[in-house]
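One structure is given below, encoded as structure tokens.
Every protein chain of the complex appears in place save one, which is left out.
The block that comes next holds subunit A.
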Amino acid sequence: MSVLPYAVAAWLFGVGLYGIATSRNFIHLVGCLGVCQSATYVLLLGLGYRWGSIAPIFYDHPPGTPAVDPVMQALVLTDIVVGATLTALLLVLTVQAHKRGGSLDPEKLRPMRAGRKSGRSQDTSRGDEAARGAR
């Protein structure tokens, strides 16, 4: 394996992390997290790749034909599932946070900070209200 996939993966992770560190909008931040995750896709696929081999499907190839590593592809598939779950969950949280705080800016949605307006009026949520929201 050449050094290129490593470099691309490191670059993607760094860029994504930079995006998260400087983001002022939660939707943008979720996108940056996706960029970080694509670093893992590139790394795993690059590690499993073999030059001049087929995809690991032997339907129309004789067994024994050189193929790329199927374990890595399984890892990437699982990774994609994880990514979809995380993105969906984060977007749900973002939508709910926007409903309650009226903002998508991390600066305005800090947990446990003084000086936020509308803290008291909005948050009377108890078990019963949580149940309503969870449905």
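What we mean here is this: a contact is a pair of C-beta atoms (placed from the backbone, for glycine too) under 8 Å apart; a residue touches a chain by one contact, two chains touch by 3 or more; residues count from 1.
Note that in this section contacts and distances are computed from a predicted model.
Peer 1: If you had to name the missing chain as UniProt does, which of "Multisubunit sodium/proton antiporter, MrpD subunit", "tRNA_anti-like", "ABC transporter permease" or "2Fe-2S iron-sulfur cluster binding domain-containing protein" would it be?
Peer 2: "Multisubunit sodium/proton antiporter, MrpD subunit"
Peer 1: Suppose we count only contacts with the excluded chain; which residues of subunit A make the list?
Peer 2: Residues in contact with the chain left out: 1, 9, 13-14, 17, 20-23, 26, 29, 33, 36-37, 39-40, 43-44, 47-48, 71-72, 75, 78-79, 82, 85-86, 89-90, 93-94, 96-97, 100-101, 106-107, 109-115, 118-120, 122-135.
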